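With one protein chain removed, the remaining protein chains of the complex are shown where they sit.
Order of writing sets the labels: A and B. Residues in every chain begin at 1.
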Amino acid sequence: MSENLIEIKNVSKSFGGVKANVDISMSVKRGAITGIIGPNGCGKSTLFNSIVGYHPIDNGSITFEGNEISHLMVDEIARLGMLRTFQQTRIYGEMNCVDNMQISVSHRPDSKDSMFASRKGEIRERAEHLLEFVGLYSKRNLISGDLSFGQQKLLEFAMALMNEPKVLLLDEPTAGINPTLINGLIDRLRRANEELGITLCVIEHNMRVIMNLASHIYCLSNGKMLANGEPEKLQNDPRVIDAYLGGH
Amino acid sequence: MFELLFVTAPIMNVQVLLEGVFIGSVFALSAYGLALIWGVMNVKNLAQGDFVIMGGYAAFSVSNAGVHPIFAIPVVIAFMFCFGWITYKLIIKRVIDNDMFVSLLATFGLSLFLQQVMNLIFGPEVQTLDSHFGILLLGDFVTVPKIKIISLLIAAFFATVVVLFMKKSRMGQAIRATAQDARAARVLGINTDRVYAFTFALNASICGVAGVLVSMIWSIQPFYGIIFSLRTFAIVTAAGLGNLPGVIGMSFVLGWFEQYAGVLAGAEWQIAASVFVLIFVLLWRQLQARRHRQVVR
Partner (left out) sequence: MMNEKLLYTGLGLLGVMGPVIFPEYTLQIAMLWMMVLMASTWDITGGQMGYNSLGNITFFGVGMYVSASIQVSMFYDLAQYTASYGAIKPVFTETQYFGGLILGILAAGFSCVILSLIIGLAVFGLRGPYFAIGTLGVAVAAREIVTTMETVGGGAGISMPFLPLPIEQRSLFFYCLCFALAVAAHFTIRWMFSTQFGLAANAIRDDEDKAEAMGIPTLRYKQVGWAVAAFYMGCIGAVFGNISGYIEPQNIAFPLPTFGIFMVAMALLGGKGTLWGPVIGAILFHIVKETTWTYLLDWQYIVLGIVLIVNIVFFQQGIVGWLKTKYPEKFGILVDRSGNVSRGDA
């Protein structure tokens, strides 16, 4: 069992003439929280989409637990145990919260729930337990589309946990969330990592959040890997400060 | 059959290829109309083929009054334009903001309605309008009715007119602006509702012209519309929106394929051939999309 869950080697991706990612290499350690930062338009989301399978990469390789995944389709990758949340939160808007949770069970080959499994019993209990974990238990029977944006974000996070993924990729989890709720969210992310053993990879804009959360951070700029290392080291790296504050 | 075509009488190929071009030019007109409304207002019109047949019957009525079908074209254009405008106001306007299936189904309902009305008025017989133009002999074997050449020229003429109209006129510019970003166009003071109505009416007129040509060089029948619709969908899906050369090229390809299928496999396969092309195009688009880790939407 290798230490790195996701291994990205020399990945490049361009759209037309625009080089979104150039020769990116990085890895996500098993059990750790890895952060990706960078200014707007630096190619974070492109890299993210390359990993989870939304578009083909031009060259390079992406492996998950040692298996090449850069040619797989989105749902195949998800069934390997790699899950992502969306920046623009996506939930099943016409179903209620419990239903949203229940259908988010793992669909991996090793999961015990079949296509025609009953909706009662263990699945439902776990769904309600996780809703309690994110603080949405009292809203469990509401249509999810009627929830506020922040609540939908929490629901999407809970749905991801319901799936019991090996690694969870979060695309700006704190964007658009009321600042007073951010600490609670950070706390839940960390608990998910520690108590449920889910490896996290987080794209974040909010420097305070990511410095608090991640143990290893990659900084992208203009589609290239600028620097990486521990939060403290990166915080004092002149190149990172420069990328965020000045230049362009 | 293969022997006849490629060994004994290779000259037949010329005949078949010419037929493909003649009929393909008509496909191109209606496909261009579909690409127009699809691109501008995102309406996929399943009554497209019925508009074509309707144009044919309009010409049929006019020529019954003693006017030559070619001179019926202006009348048909005006008639179909009004019809398109009314259809937009009554139906399309109300489904345009809904999900795609609603507009598709609404136009399918319209298609059934038109079929039945035409059936009621004109009866289920297959009709062809005689243009009294005679036949042109190319070489010793290839015979071409002159009307088909004239029809090709008419189709080319109207295609040019529409393209120029879209490029040069105020309305054409407004249509293109709306196609790019309807909300921005609205902010800039373009009455998008009027633009949509005009676009849809223009499409109906284009179909009407195609219908007149079909009624002269081929045949019309109240229930032929759905196959025309599927043909135009195959063409536009294969060529992509806003790709005029692609639409024209694909129309000829479809025309040739149908003609060869008719000659090689028998006339009863001709309709099947056009549907096979549609299915093949959809499959091919899916494989293309899959290579880009996408789906066709």
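The rule is simple: a contact is a pair of C-beta atoms (placed from the backbone, for glycine too) under 8 Å apart; a residue touches a chain by one contact, two chains touch by 3 or more.
Keep in mind that what you see is a predicted model, and the values were worked out from it rather than measured.
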Checklist entry - Among the chains present, which touch the one that was left out? => result A, B
Checklist entry - Given the contact definition stated above, which residue among B:94, B:167 or B:292 touches the chain not shown here? => result B:94
Item to check | Residue, one of B:63, B:192, B:237 or B:259, that touches the chain absent here | outcome: B:237
Item to check | Which residue of A:6, A:20, A:62 or A:91 touches the chain not shown here | outcome: A:91
Checklist outcome for this item: Touch assignment to the omitted chain, from A:7, A:23, A:65 or A:99, lands on A:99
Item to check | Interface residues of chain A (partner: the chain not displayed) | outcome: 52, 73-75, 78-79, 83-84, 86, 90-96, 99, 102-108, 113-119, 123, 141-143, 146, 159-160, 163
Item to check | Interface residues of chain B (partner: the chain not displayed) | outcome: 44, 46, 91, 94-95, 98-102, 104-106, 108-110, 112-117, 120, 226-227, 230, 233, 237, 266, 268-269, 271-272, 275-276, 278-279, 282-283, 285-286, 289-290, 295-297
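The rule is short, and it goes like this: only the chains that are shown with their structure count from here on.
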Checklist entry - Distance from the CA centroid of chain A to that of chain B, rounded to the nearest Å? => result 48
Checklist outcome for this item: Interface with chain B, chain A side, in the complex: residues 53-56, 73-74
Checklist entry - Which positions of chain B touch chain A when the two form their complex? => result 290-294
